[in-house]
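Shown below is the structure under consideration.
As you look at this complex, bear in mind that one protein chain is not there, while each of the others sits in place.
When the chains are written out, they are named A, B and C in that same order, and each has its own residue count from 1.
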Amino acid sequence: MNSFGKLLRVSLFGESHGNGLGITLDGVPSGLPLKFMDFAEDLGRRRAGAKGTTPRKEPDLPKLLTGVFNDHTTGAPLTILFENTNTRSGDYTKLREMPRPGHADFVASQKYGGYEDYRGGGHFSARITTGLVAAGVIAKKLIAPVHIEARLVEAGGNPNIEEAIDQAMQEQDSIGGLIECRVKGLPVGWGEPFFDSAESLLAHMMFSIPAVKGIEFGSGFQAARMKGSQHNDNILSMDGKTETNHAGGINGGITNGNELVFRIAIKPTSSISLPQETLNVKTGKVETLVVEGRHDLCVALRAPVIVEAGTALVLADLMMQEQKVGRIWQNQE
Amino acid sequence: MNSFGKLLRVSLFGESHGNGLGITLDGVPSGLPLKFMDFAEDLGRRRAGAKGTTPRKEPDLPKLLTGVFNDHTTGAPLTILFENTNTRSGDYTKLREMPRPGHADFVASQKYGGYEDYRGGGHFSARITTGLVAAGVIAKKLIAPVHIEARLVEAGGNPNIEEAIDQAMQEQDSIGGLIECRVKGLPVGWGEPFFDSAESLLAHMMFSIPAVKGIEFGSGFQAARMKGSQHNDNILSMDGKTETNHAGGINGGITNGNELVFRIAIKPTSSISLPQETLNVKTGKVETLVVEGRHDLCVALRAPVIVEAGTALVLADLMMQEQKVGRIWQNQE
Amino acid sequence: MNSFGKLLRVSLFGESHGNGLGITLDGVPSGLPLKFMDFAEDLGRRRAGAKGTTPRKEPDLPKLLTGVFNDHTTGAPLTILFENTNTRSGDYTKLREMPRPGHADFVASQKYGGYEDYRGGGHFSARITTGLVAAGVIAKKLIAPVHIEARLVEAGGNPNIEEAIDQAMQEQDSIGGLIECRVKGLPVGWGEPFFDSAESLLAHMMFSIPAVKGIEFGSGFQAARMKGSQHNDNILSMDGKTETNHAGGINGGITNGNELVFRIAIKPTSSISLPQETLNVKTGKVETLVVEGRHDLCVALRAPVIVEAGTALVLADLMMQEQKVGRIWQNQE
Partner (left out) sequence: MNSFGKLLRVSLFGESHGNGLGITLDGVPSGLPLKFMDFAEDLGRRRAGAKGTTPRKEPDLPKLLTGVFNDHTTGAPLTILFENTNTRSGDYTKLREMPRPGHADFVASQKYGGYEDYRGGGHFSARITTGLVAAGVIAKKLIAPVHIEARLVEAGGNPNIEEAIDQAMQEQDSIGGLIECRVKGLPVGWGEPFFDSAESLLAHMMFSIPAVKGIEFGSGFQAARMKGSQHNDNILSMDGKTETNHAGGINGGITNGNELVFRIAIKPTSSISLPQETLNVKTGKVETLVVEGRHDLCVALRAPVIVEAGTALVLADLMMQEQKVGRIWQNQE
């Protein structure tokens, strides 16, 4: 299913080369100021254009179809549409016979019995995350002044991103990247023990983003190699501030008042220009495939704003749940 | 909330030092053979006893309260209870004033206004995962012959687990660990694009397990440093088998017919015998705390069977969803 | 929230006088044949035109935005849009001061703090059910050959519908109506005990349709006046057929192999041309209101196809859940 969230719920729809794509947000409170221009910055960050991104350019103009009236949210479902304008589906028909290594082509064809829209990856395309970024703009407004910042800290194993991109371009290869996300201003108390832990929900959301293969909070995988005396964060004050932040801002699934810190591993783009060996499902033999079409050399370049959007959506939902509990509890005194 | 799953849904309840704990499974199909002894092996693996685990011994005898009749599941909700028998709550009352570093003590107290059951970590205790392990026994039966195996591959950064435990005991410190989980026999097609991707659901479940701080699939964080030509897994045959398995058995959120592989980072146990500095919430000053009570030196020792259980529950749910789609699709021909 | 369903999930969005409205169906299996013309008949039945319906004419042409490719469903979310073309919002601005008796005007304004799109009832408009009817077309295909038929059996208390409409037109008043829905071809076993009983889900869906104020299954309210010896349906054969059908085709929340029968009470349209007394929220005084604008005289006239759509969606979802259980259970033998 393509929905996520409890009190703030998003539903994705759309395809890469169909009419377009979009997202519906249900549960957005009424009265939130919202204008077309509010989306420009984040959508711009996701859009292609920079060196290392796909030559396919889409204007990505959000159409606020429903749920907004007089530049404010109404409390009704808020649907945002993006039309596809720059599609060249001819590029993709050949791939029906030879599913691309590293892609969803093969599993999609098996799962949907060949009825899937295979053009440009169809519903599996990273282009669908455009809707997620738009939803993130709204979620960020809801949680203000909590502030989220994700950035690419490494590409192809190289902290010098520019250099890494140049090298990959020369090699006609793609590269992966490492994204770090930091959230400032979180109060104590968002998240729940066990299944609705802040980590569970954030990880759930992050692995919904195509190409994500790992996530770690605070010291993460390094924590597996530490001792308790090193890892434990000494609590210093009643607002929960700790001396160190190995926990990455979460204890027992609940935000602890410190900066939320996590890292995301993004695999290299699967579509590369170099020849690859793969099954020809028609002949049943392994043959050589050269993928044409237009692709990102490093999807991680465009991913930070998607990571921010997903983070904002999860946090806004947790905030709405927590505010509720606070209010109820006071009623009982 | 303390529930997870769509067609196979588990709900956890209980506390470390209260009456007991348990789990309800909703959606278990009728007719599955199930006896008391089926739980012995996995519960034994989770139970304390080995070197490096807590001196608190609990028999952990599962009571099949509902949903089982004549040694078969009935299709009605299946509730399993575990009574607490070996509780020494006196150990914990002091910790109310001085929340343990690395623990949920502080956030729980803030979130629940001081009403939480703080004895032994209450509902935050890893003891609650006993129910998860019991549920996993049933989920493993449902997905047979798919086979799951998780094991501790590293403790405190040392592949020699025995040595690592011995050293930590000498230092009176705790250590973290790295768990690897492998699933054989999965067909192509379990999981969905985006929010219900196999990775999203598995990660969600894994971060519900206390002390988990990271997860990576296939090459994981290493993938962020790879090139596409290295990372892409060439498809070799119609059952989806690939030459390499950098993807860890999942493409586009969907199982691809190869072994599912992921790794989990477990942080060191927060409770240690060494003196630590933390806030005294009564005096408002940072003071020295020495945690008494009975604790695991390396929770990762007992975690593999919990990881298996969580994995089995997620996979059983995905299987039930996928079988359904297959059936419906045939109806349309 | 504006979503309903478990394996087949619909999400509504839109407003009466905004850009348009639509629905997203998630969980539609791939490979179902679907063309634009498939929607014509049912949308035609919902559309205004006949005597007693609103003079507002909308073409209601469904745009299959996503999830359909080469005239078949793809398995991805299926979004259908309807643009608004015939809006005269000037009619409604006055009603901001004087909420219409029987309408959602007052509660919407209170709940959403005045930010709701109040034009033509906004998101509360019965026009939103256009999406539901379109979704119903797909659901009916999924459950074929199960056949649903709802019809208006009484309007304004008169089984002669034509006569009842004529009289109401003369009186410039509106009238309610009684709808009966019958479903043939259901197998034994759809639905669950307690919260997911077939009756619970159908009633939930029916009360989502504006103006519905009552529902009864089988003998319904008459059953409250019967004796067990009269009400019990004697079972006659292994396919569950009973001598009578006082239960309306459901026992213990589960379909029993007989015809499913229920009745729906629709209240009279709230908007009437006759003068009414209501609060002026600006002056705080009760004043006389004459509602202008274009309205249905008897919404029940257009409701049968909406009732069918809602029924089809619930039944398709239950079918998908039940097929799954059947399949799993066989695996265990």
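The rule is simple: a residue touches a chain if its C-beta (ideal position, glycine included) is under 8 Å from a C-beta of that chain, and two chains touch if they have at least 3 such contacts.
Note that the structure is predicted; figures quoted are calculated from it, not measured.
As for the chain not pictured, it touches subunit A at residues 6-7, 29-33, 75-76, 142, 193, 319-321, 323-325, 327-329, 331-333.
Along subunit C, the points of touch with the absent chain fall at residues 1-4, 6, 12, 99-104, 106-108, 110-111, 113, 123-124, 128, 154, 156-157, 168, 171, 173-178, 188-189, 192-197, 199-201, 203-208, 210, 212-238, 240, 242-243, 246-248, 251-256, 265-272, 274, 276-279, 281, 284, 286, 300, 322, 325, 329. Where subunit B meets the omitted chain, the residues involved are 1-3, 9, 11-15, 18-22, 24, 26-27, 30-31, 63, 65-67, 69-70, 72-79, 81, 111-113, 115-117, 122-123.
Here, only the chains that are shown with their structure count from here on.
Residue numbering at the subunit A/subunit B interface overlaps substantially, since over half of the positions present are found in both copies. Each chain's centre was taken as the mean of its CA atoms, and the one lying most distant from subunit B is C. Centroid to centroid, with C-alpha atoms defining each point, subunit A and subunit C lie 36 Å apart. Between subunit B and subunit C, the centres computed from C-alpha atoms are 43 Å apart. Look at where the CA atoms of subunit A average out and do the same for subunit B: the two points lie 25 Å apart. Residue numbers of subunit C whose C-beta contacts span two or more other chains: 30-31, 75-76.
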